[in-house]
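Take a look at the following structure, please.
The complex appears here without one of its protein chains, the remainder shown in place.
After this line comes subunit A, so read on.
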Amino acid sequence: MRVQIDPERCQGHGRCYDLAPELFAEDEEGYGQVLVDGVVPPDQGHDARRAVSNCPERAIALLQEA
């Protein structure tokens, strides 16, 4: 699983880095950024899903990978 942020939609609400700080961080203006390569470790699955389901702009995608 990987997470992705659509920078066109992100408005810097910061729900992703509040809820999943291992996966997301703020940039210098408060917009969300995916940490490292966005690969979600098995123990971070729940946090990743919460970030997706609490983003008011629906800017985060969770991509299933084979």
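A few points about this structure:
The rule is short, and it goes like this: a residue touches a chain if its C-beta (ideal position, glycine included) is under 8 Å from a C-beta of that chain, and two chains touch if they have at least 3 such contacts; residues count from 1.
The working rule: contacts and distances are computed from a predicted model.
Within the choices "Iron-regulated ABC transporter permease protein SufD", "(2Fe-2S)-binding protein", "Cytochrome P450" or "NADH-quinone oxidoreductase subunit K", the name that UniProt assigns to the complex's undisplayed chain is "Cytochrome P450". Interface note: of A:E29, A:D43 or A:E65, the residue touching the hidden chain in the full complex is A:E29. Within the complete assembly, residues 11-14, 17-18, 26, 28-30, 50, 53-58 of subunit A touch the chain that is not shown.
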